[in-house]
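For this depiction, one protein chain was excluded, whereas all remaining protein chains were kept in their positions.
Chain lettering (A and B) follows the sequence in which the chains are written, and residue indices restart at 1 in each chain.
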Amino acid sequence: MVPWDRLAIYLAVGIMTGMETNRTRQFKVAVISGGFVIILTLILMMLGESGLRDWERFQENYLAILGEKVSVDDKIRIRQIENHDLRFVDRCPTCHVGLHDNQMTDQSLPLTAHPGEAFSTHDPEQYGCSTCHGGRGRALDIPHAHDQAIDNPFLRSNQTQAYCGKCHLTIFPAEFSLPGAGRLAEGRTVFLRNGCQGCHRVRGVGGMHGPELTDLGTRTLHSFDFRRVSGDRSINNWHREHLRNPQDISTESIMPAFHFPETITSALTLFLRGQFSPQFPLQYITLPMIREFKHERSVISPDEIFSRLCSGCHGQRGLPDSIQTVPFSVPTLANPDFQAVASLDYIAFTITEGRGGRYMHAWTSEVSGLYETEIRALLSSVRDMRSAAFDISRIKHQAGSVEEGARIFQGNCAMCHEANEGTRLAPNILSDGFLSLATNAYILANVVEGRANTAMPAWRTFREEQLIHLLAYLRSKQTNSMRPLPVTPMNGNISRGDSLFYYSCSRCHGEKGTGGIGPAIMNGAFLRMTDPGLVAATITSGRAHSAMFGLTSRGIKDISGRENDILDIITFMYSRRDSIPDYIPAGMVLGDPDRGKSLFYRRCAECHGQQGEGGKGPALNNQEFLSAASNGYLLATISLGRLGTRMPSWGRGSADYPALTPQERQDVVALIRQWQTIRIKRDKRWIK
Amino acid sequence: MRSLKTPATTLERTRAISKNFFLHIHAAKLDPYVLKPTFTFGLGVVATSLFLILITSGIFLLFYYTPSIERAYFSILDITYVVSGGRFLRNLHRWSAHGLVFISLLHLARVFYTGAYSRGRGLVWYSGMILLLLVLSFSFSGYLLPWDQLAFWAVTIASNIANATREIGVPAFMDPGRFLKYLLLGGDQVGQATLTRFFLLHVVFLPITTLFMLGYHFWRMRKSDGLNTPGSMSAATGSETSGDPVSDNMPNTKWLSWPVLIWAELSVFIVTLALVLLFAYLIDAPLRAMANPTIPENPAKSPWYFLGVQELVSYSAFSGGIAIPLLLLAGLFLIPVFDREDKQPGTWFSGTEGLRITILSVLFALPVAIGAILLSPVTAPAFRGQPLLTMLLNPGTLLTILYIIWALLLGRKYRSRRYSALALFTVSSVGFVVLTVVGIWFRGTDWQFIWPWGL
Partner (left out) sequence: MNRREFLNRMTFGTLISGGALLTAAALKIPVPQTGFAARRYNLGDINKYPLNHFTFLPEKNIYLFRDRKRIKAVSAICTHLGCVLRRSDAGFRCPCHGSKFNDRGAVISGPATRDLDWYRVQQEPDGRIFVIEDQTVAPEDFLEI
């Protein structure tokens, strides 16, 4: 103990000795006052540590309530829970003495017993307090333990469920139902339904445009940028303002503004703060956790994939009216006009190769974290956004109205199938040569299925009676009766057929039969749909008033010698029916790019940019796009337009956007094709 | 036990000093001028007191601190929350440290302005300069030990400043800055090796060196007839009394050291202790989140005494981080070589003329410094991509050149190196203070200008 008496004597002696000279007086005064301050400070400091601290008072209150005397074991002391595996030292029970004590349930904080059932499943001696509540477990005063715990954000009772995410998996399990974590589940639903993972990767799955969110829950207050936040400086508020308008908070962000109501925002914030990739030792890890951390999760359904990854930009189920306002142009996938012209090749290519330099990722497994089966399912699901084709066999031979059919034909088919200023984009289907060979079923199949990668769209918007009218109109142009199709055995010589095709057919039909002046006759869809007899008959008799001169029209009477040729050609063609070329076939370019350029500047550049770089409309000079889109796709899109978007139908024309003639459309396509500098090989595994 | 009879006779009082292990560094008699508060302000004693307080508080802290990157931060937390008097102890250590740096700089200024290095007392000056460097190293090495975000990034920045020698294209194996960085860091990034080395520096190497240096500093003063007062002797080699132990019968030594000097020093110590204890009681030392190498602080600021340098560095890494500080240090070191005039030693500013020059220098330096700093948003984009120009023409070098010109002109005008030194010291100090103030309060995120109340 401090020898106060001796100290006093020395002081007195010293003072008296020194008093003899006033040289020292000023110094002694200084010593006395300084000494006072020191003594005062030290006393205050010691007092502060003896029974006056908050936790000491709480413990005394507790003991007083219990009516117990302070025994040796119960003396006022620091109580802590340590767990070195989970790396915490929690001194919370020092103030919250009544935590385990059932007698304290009716007390108020801090002495009250812990509410709820949490202790039954999470023994505090093992899990401590800061695991679920955050805060600074080592601290012994109120502010540092709670709100000022800077490296472990503290959560109050209605928010602690966020930290369930430290151990309980929240992203991939199909079902999520933890007792007491209702708002967390709510937030999870919001997260998974709005395409957040499309830009923000979590646990190995997702896009890369935004920051990865796997460890969002570990971020402390200090790691958030509050410079542009107007409300209070808390993590919850940062998330709230950020969700409301991301560009306000983070100027370079491309994230759309989701206009969620407040309850949704707070649930979502809770969920986001519950994202952790925890590091704890083996005995705390469950088997499902191991699987998820090793990215062996259960398969996600394509609907689920679409809503998690795609809907953020492409809208819920690809519908135009629900697309978020992203600052770049995004195709509406469920748009009927898009689905009509896009082949599976195009869709598969776009999804798996992306659009380089734009915001559309290449969603391969390595990049997105999805499994191959999931990607395949996604491709089919996007393809299935096209309205179902009804069963054409239901169409009986009813009499349709020729006038109606004419109107339908004029409004939809004529823009390609009719010659305009000498150019025709599609075969003349009003010719006898075609109609006498084509059955109704064949015609309807072509209409409803379209022809993949050519300019023939899949018309799913017609109703049954409209097709009947159309048929009636077409048949009204037929002059001769139906001819039976010759039986065509497939036993020709394929290699001979190959060279015959090359010499005889490819000039019009394209080098690999991918289309040119004549239709794409090596197109897989065509071959699958068309009876070889029709092809044989067409080769034999040709098509009147077209460039397809058959054998007979050249005046060859005796075709017996040529029958083998035809057989060879057809056998060759059909042998390639199911082959998948390395590149999506573009087809021949039949237009003049220079004329196309001036047309483009005048008509297209306003939305698509002077060099096709995009703007209000998509970028047309993108290499991935040009490798995905055949000339037919381009022609079809230009001709048909996209109802519901700003893309007009240049085939039909309107008051503001007068129609382009077929040749003009060919010219524009020629220009667009000129922008292609590389050909990107596609990955065939997605097509098989 | 010997009787505690207070010494009364002159002989007894003399012996009380000269026979005491601790006290005999003092002379038995002293020049009364030395005790004038407005002469020294007791700054040297304050500095020594703070150092003693630091050693004591540091030893206590050593009971609980663990220099491992997993445990360091938590050991600090435990000290703050659990250890009896721990929070207080830590605050005491922290504020004494900051105080020591500040007081050392003030002491340097006092010694310079009173010309205490003149009349052959150059060695005291040199040892004092070395002590300043030691104090800065102490403070810097201790800064890392809590291993929080503040500490980690401050050291990262400072080590990169040292590495700025590569800007001038020095080849790697000859590069002293790079070598220093690797030596300090124990690798190429701040990590466990760094913490171990800084701990070694802070707790072993620097204390031993400082104690020796401090001993030498005191001894050197004693050998030079105590403080350089107007009446004291010259310690220059060649004068009759240099090298002799100080005689107690010299004309300027009028008072007996015992008890006046003892009381004087004691009072300074007690007042220092009182102030620093009060500080420790009232204000907590900062502690941010635990160091996280993946999340840089923004702005990442070095300790306040380096912020002037950091401000300079934001203009140009090499000139601001290496060239100008080295120039400054070299200039300070060589003052006794430069100024041999012995002009009115012991008098502040060497007289009224010197005072006028000092005031003029302040009035010149202040707007020039502020102007140069305000110029920085203009010069930075002007020389983008041109390393040599950026290094040569930036606000830092501009300031340096202008200040040197000012000092030379003044020196020429008054034909006195002492006045020239006065001017240069004053303008450099003002410039440095302005830069430090800007670095502390006027720089925010991304090192952009802000108003102090804005952050």
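Everything that follows uses one rule, which is that a residue touches a chain if its C-beta (ideal position, glycine included) is under 8 Å from a C-beta of that chain, and two chains touch if they have at least 3 such contacts.
Note that the structure is a prediction, hence the values are computed from the model and not measured.
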Which displayed chains the unshown chain touches: A, B
Absent-chain contact - pick from A:V367, A:V448 or A:A659: A:V367
Full-complex contact with the absent chain, from A:G128, A:G354 or A:G542: A:G354
Selected residue (touches chain absent from view) among B:I161, B:V260 or B:V427: B:I161
Touch with the omitted chain, as defined above, among B:Y315, B:F349, B:W406 or B:Y419: B:Y315
Contact set of chain B toward the excluded chain (per top definition): 156-157, 160-161, 163-164, 167, 182-183, 185-189, 191, 193, 197, 294, 296, 298-300, 313-317, 380-381, 384-387, 390-391, 445-448
Absent chain, residues of chain A that touch it: 208, 252, 353-354, 356-357, 361-362, 364-367, 623, 678, 680
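Quick note on the criterion: only the chains that are shown with their structure count from here on.
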Rounded Å distance between chain A and chain B, as computed from the means of their C-alpha atoms: 58
Complex interface listing, chain A residues touching chain B: 13, 17-18, 21, 23-24, 26-28, 30-31, 33-38, 41-42, 44-46, 49, 78, 89, 91, 136, 138-141, 144, 150-151, 220, 222-223, 225, 227
Interface residues, chain B side, partner chain A - complex: 4, 6, 35, 74, 77-78, 80-82, 84-85, 88, 149, 255, 259-260, 263-264, 266-268, 270-271, 273-275, 277-278, 281, 288-290, 295, 297, 445
